[in-house]
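Every protein chain but one is kept in place in this view of the complex.
Our next item is subunit A:
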Amino acid sequence: MSTQHRVAGDTATAESPAGGAPALRRTSEGRERARLLRRQRRSRWDLKVSPYLYVSPFFVIFALVGLYPLLYTGYLSLFDWNRAYYVRGEFVGLDNYRFVLTDPVFQKSLVNTFSIFLMSSVPQVVLAVAVAGLLDRRLRGLAFWRMSVLLPFVVAPAAAALIFGSLFADQYGVINGVLKELGLEPIRWHVDRWWSHFAIAGMVNWRWTGYNALIFLAAMQAVPRDLYEAAALDGAGRVRQFLAVTLPMIRPTLVLVIITSTIGGLQIFTEPRLFDDTPNREGGPDRQYMTSTLYIYVKGIEDQFYGRASAAAWVLFIVIISIAALNYLITRYATRRSTA
């Protein structure tokens, strides 16, 4: 490649005199030479530009739907908003950030977000690994079992929220009905803060555990079987094999799933929004389960302060980036240590 480049570079310097001397052009030799030059130039461009063109669709789309909204949100977060006309107001500098960071509602939403995130992502990953471990063996009707763990993922979140809504309804819900039958106190799912997080985390886990389990399963199936044989010869039981062979071998996948479920878990929106059955749908009248994404929605769409909503979006963005980076560093550190 480097030689080609040098050649291309040399012809490039020869290019201008060739183009600038019309006498040469008239001869057939000159024409042939010009044609070759054109071809060379084209192939040079091909070499230089094509790789970028091949990857460009992603970056163009990313720029349009990812980068541009991100930057524009940052821009809007510096402005006040005219609620009556729904247009941008005056430049206010960092006022919106000051508002968001000192807003007790935003602080509450951050706590809710982390609480729901911990209640969902952590058990979800553990459970998904366990399910994948169970599926990673010869079972009767294997395809059936594997497909059925994915089934909840196919159900739209809104539909899932309806199902769970009737399970977790405070007065006439299924779970409270069972609790009453057993002589226990019914749980006020929509009122008690931590119970509402539990219910919402349940919805999220129900939907995502199977999906993650399938990703883990794919990784587990790539683990060479002779490792297990060797472990078995050494007298390792099933559990020991799982801990000593399977887990270290699927570590890269573990990192991937942990990071994606961190990002997803910090952006939960549909479930708390639809879990709330009061007309305002702000994550409970006391914001018991208002997540930060819901806060952004409420500030932007319901209260029509796009500047504040944008500022909150940036704060959340930075929080998520930091947590993801922290996760990455921790897992990398753990991996390094174990391979050393």
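The working rule: contacts are C-beta pairs under 8 Å (C-beta built on N, C-alpha and C of every residue); 3 or more make two chains touch, one makes a residue touch a chain; residues count from 1.
Going forward, contacts and distances are computed from a predicted model.
A chain of this complex does not appear here, and its UniProt-recorded name among "assimilatory sulfite reductase (ferredoxin)", "LLM class flavin-dependent oxidoreductase", "Cytochrome c oxidase subunit 1" or "Extracellular solute-binding protein" is "Extracellular solute-binding protein".
Annotation: of A:V191, A:A218, A:L243 or A:A325, A:V191 touches the absent chain (contact as defined above).
In the complete assembly, the contact with the undisplayed chain comes from A:A169, out of A:A169, A:I215 or A:I263. Contact between subunit A and the absent chain runs through residues 1-2, 5, 48, 51-52, 59-60, 63-64, 67-68, 71-72, 75, 83-87, 99, 103-105, 165, 169-172, 188, 191, 252, 255-256, 277-282, 285-286, 301-304, 306.
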